[in-house]
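A single protein chain has been removed from this complex, and every other one stays in its place.
What follows is chain A.
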Amino acid sequence: MSGNPYQNDRGNKDASITSTSGRSTIEPGLKHSGEVKPVIGDSPFLVGDTMTGGYGKGPDILHECTIAVNPGEIAVIVGPNGAGKSTAMKAVFGMLNVRSGKVLLDGEDITNLSPQDRVVKGMGFVPQTSNIFTSLTVEENLEMGAFIRTDDIRNTMEQIYHLFPILKDKRNQAAGELSGGQRQQVAVGRALMTQPKVLMLDEPTAGVSPIVMDELFDRIIEVARTGIPILMVEQNARQALEIADKGYVLVQGRNAYTGTGKELLADPEVRKSFLGG
């Protein structure tokens, strides 16, 4: 593995001496924050501006990719498999080496901030996989979501139970025992517990049934109506673009088409290439 002797995998599978479950995948170098610079001039609330970068010392996956979202909006990133949708999301969240370009949040340049400091700045992120603490109960998951808060979290928790009533019934159950759709609700709920200023969802409907998917979309719209901007990666391009205020079609790490959800749905090129006619 990239010639780093510390990361030699030999003998590492012996679980009687090593535990590999739940290990961090974020590069340690990204866990340290640099400085935050104020930005002069107008910029969207959250924007990843002409980002180029990749994982570790590997090749670039994103090429001058730009993604932005404003309050009250839902921005959706769609594109074929391997287009770098999730990667773009991770880049905005600081889990990727962004070699050129910058990330701006609320008038500040946060390109050099670590992911955990971005959470403190008000970004909520729901990763695509392993997005809940499986061995903790639903309530503990929500509590951990609010870890950075020092004020009373009961109100927020009630709001989340109101948004996802099923979670209230299962509050004392281990989150790992829930169904796929319920897990996604826990994951979104956990991210909302910080009362984020912007919510980023990486394929929230992956692996759930169509009925559950519709319900999740409804909930996401409900969250957006409260004014929280939502940046979302979606596999179900058509359905996602229908609810999107802004859509980004990525192809091979580049912005291929950008427009409002309706424009993209109407665009014959986009229809032909990504929406199946």
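The working rule: contacts are C-beta pairs under 8 Å (C-beta built on N, C-alpha and C of every residue); 3 or more make two chains touch, one makes a residue touch a chain; residues count from 1.
Basically, contacts and distances are computed from a predicted model.
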{"item": "Record-based protein name (UniProt) of the chain missing from this complex, from \"Ethanolamine ammonia-lyase large subunit\", \"Hydantoinase/oxoprolinase family protein\", \"Heavy metal translocating P-type ATPase\" or \"Branched-chain amino acid ABC transporter permease\"", "value": "\"Branched-chain amino acid ABC transporter permease\""}
{"item": "Candidate in contact with the missing chain, chosen from A:39, A:136, A:166 or A:265", "value": "A:136"}
{"item": "Residue touching the undisplayed chain, where the options are A:119, A:138, A:178 or A:228", "value": "A:119"}
{"item": "Chain A residues that touch the omitted chain in the full complex", "value": "4, 6-12, 14-28, 31, 115-116, 119-120, 125, 127, 130-136, 140, 143-145, 147-148, 190, 194"}
